[in-house]
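Other chains dropped; remaining ones untouched in position.
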Amino acid sequence: MNSGIDPLDSDTATLIEAYFDRLWPIMRSITGEGVRQTHDILSELVPLERIEIPTGTICHDWKIPQEWVVREAYVITPDGERILDIADNNLHLVNYSIPFRGKISREDLDKHLHSIEGEPDSIPYVTSYYAPIWGFCISHKMRNSLVEGEYEVVIDTDHIDGSMTMSEAVLPGSSSDEVLISTYTCHPSMANNELSGPLASAFLYRHLAALKNRKLTYRFVFIPETVGSIAYLSLRGDRMREKTVAGYVITCVGDRAPFTYKKSQREDSLADRAAAYVLQRQGDGSNRIRDFFPFGSDERNYCSPGYNLPVGVLARSWPGEFSEYHSSRDNRDAISFKSIASAADTLFEFCKVLEVNQVYENLFPFGEPNLGRRNLMETTGAGRTRRDHIDAIKWLLNQASGNNDLLSIAERSGINIDKLDEAACKCLDAKLLKIASK
Amino acid sequence: MNSGIDPLDSDTATLIEAYFDRLWPIMRSITGEGVRQTHDILSELVPLERIEIPTGTICHDWKIPQEWVVREAYVITPDGERILDIADNNLHLVNYSIPFRGKISREDLDKHLHSIEGEPDSIPYVTSYYAPIWGFCISHKMRNSLVEGEYEVVIDTDHIDGSMTMSEAVLPGSSSDEVLISTYTCHPSMANNELSGPLASAFLYRHLAALKNRKLTYRFVFIPETVGSIAYLSLRGDRMREKTVAGYVITCVGDRAPFTYKKSQREDSLADRAAAYVLQRQGDGSNRIRDFFPFGSDERNYCSPGYNLPVGVLARSWPGEFSEYHSSRDNRDAISFKSIASAADTLFEFCKVLEVNQVYENLFPFGEPNLGRRNLMETTGAGRTRRDHIDAIKWLLNQASGNNDLLSIAERSGINIDKLDEAACKCLDAKLLKIASK
């Protein structure tokens, strides 16, 4: 289980690339060995705790599916050529296919083929978790070139009772208030959607683990999409509803586009405000904020009316809106390892905003306290220049009514939240402020 | 009382025209036989129940005026010509004039004349319900051409104790929640203001009466303007305050302009939201929404602070803002019978929005329910295309927290409310939703 790479000895993008290359070839699905191998590798970066939910377990409205066992799958053409072999590309087999072995005509085979008409060279990614079928995914060009004749189909798969694999890592802080980071590990060989998500999340974990005096508790969740978040909520949802102050689903953060943030259902949750605060101040202003909509990834479960958690989504190009989406073209060429590293950095910025986002109460609320006496401002002066650090103190003291969090003070004042946090530390030292009780 | 026209055998605009022609010549006022004749004719379309309020009855701050009896009114010129005869145009007599019979000079007659200086050919519409005067309305051109000499004035009118006539028709639905449709029948021969209003309302009634599974109860009110709505509120106001979910005053819907909607005093009432929803999606975007103001027609009484009902106004050109307003030029040429028919259709659209505007509660609120298992979405796929009907289901389930009505979900999602209603029906069938109790 040791990769031979010491994670701390290499620059992040290079390290991400190394992990990417190990994770890429694994045949993942919503259940099965591929997921376990994937989580084993990620465990080198994050101390994941495995949750195996037995096949057939009822989780809210869903039943945990069987494990998928896949040994081999390919087709032999009338000319004896072996094609559509999952050893070449694991997208060739419709994910979760039932077993099949037999000889069939080109016409009958074609009924089981999936291709993309407008993209002659792409192999699509197709799944059928809840309908027992078999099928192959093929480039449209190859599909059109298949000759008449008899084809031998080999799909050596099984669906067995076992369990569905999820992993979590809870990084504690001094407060039990939680931030959720959720990403999914059920897609086979695709790069932006999905290896970018687990990799950015894993490296975010490392940033947070290194943070001194961490206040918040971080809940990292690596799950199969949809049924995974529902199963996870059925286990942890009550606590999450009570404790989650913000959360993010991480997906498609590997391409070269600016960030897109999709708001939580509440649309003004702390998660949304922290993300908007960071993204709007970053770069050239091309990051985008989107309103919530209830389809997409696991956010639709976190934001379902019974939970309504403050959970948004961080992506770059939006899933479904970039041309490589759910096809063999979503590969190494479609992404940049630096993009994944910078996504981890940006998420870390979100978390740092959440970390400093206290609500303070002014202990000298009747008029401005005497700052000069406490060496918090100069005592001689012409009053002709603004001093940023003093403005920050004055905003903070004025707004420290016990109702405004630091982020709202940053938003209102236009002063950087880090500057306000520095001011807060000075004022705490000077006993001008206290942290408001909830 | 039978018009000889079977209402269901003819297209609506033609039918409206036939009723218009019968209603046009009647000498209406706030009280009297003209109103009764008018309501008799409208009763062929709507099963009106007559309310006769006796003269002198105190209704809130008002006293019901006497009935006006008008037999003939005209002037004989010094040349012996009979002019200003109400047999030619019932606008010639100041409405509710006291009787007068006598010979007077041109100068004295002129003190009793009303004309419009800038419109030489128009006869104005003038009333004097609450000051006992007599007068004639005359084109400015004719007024200027009156020769010196003695004029014989004949005004054979009476004010007698009797009653003020109002009519209502309550079309029941499965809920006792009510929609108010209010229009007035006190103006003599004018087309846009006012025959368009009662005619559009009557045909709206017919649309609604034909609606299967009608949920809401519709209260149609045909009354004299101002004193009529006050008297009606004095009778029905307590119930209306309790039951009215939306309401519309209908006036000036006969000309060829786009629609204008004037909001209720609340400005975000369900009436306002439903009207805005329909009007903003209709046609070329030229429909207008106006803020509330407390003058105009009966909405000022419905929206008075003691009632503050959710009642707006539907018009095309705004009363007072089109050149034919309150003059003999507001005639057949100023309107189109298709405009009246389409106003009835548009009001029916408002009502259909109100009909479907349920508040739903998700019965599987913990994560998205399994739609595939219920055949509500496909189970195999590449996830590369959006499906409108599935988006509608997902929006609905996500927002069905028991707080959001369907209209607010349509506004937020951008999905047509009819599509959402279809989705709701499927989800009710699948027992995923229930209608929220209030």
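By written order: A and B. Residues from 1 in each chain.
To be clear about the criterion, a contact is a pair of C-beta atoms (placed from the backbone, for glycine too) under 8 Å apart; a residue touches a chain by one contact, two chains touch by 3 or more.
Computed from a prediction, not measured in an experiment: that's the story for all the values here.
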Task: Given 2 placed chains, full-complex copy number - done: 3
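By our rule, only the chains that are shown with their structure count from here on.
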Open item on the list: Can you compute the centre-to-centre distance for chain A and chain B, using the mean CA position of each chain? Integer Å is fine.
Closed with: 55
Task: Residues of chain A touching chain B in the complex - done: 60-62, 94, 114, 116, 124-131, 133, 135, 226, 229-230, 233-234, 237, 265, 293-295, 300-301, 303-308, 320, 325-326
Task: chain A-touching residues of chain B, taken from the complex the two chains share - done: 362, 364-370, 372-373, 379-384, 386, 390-391, 394-395, 397-401, 413
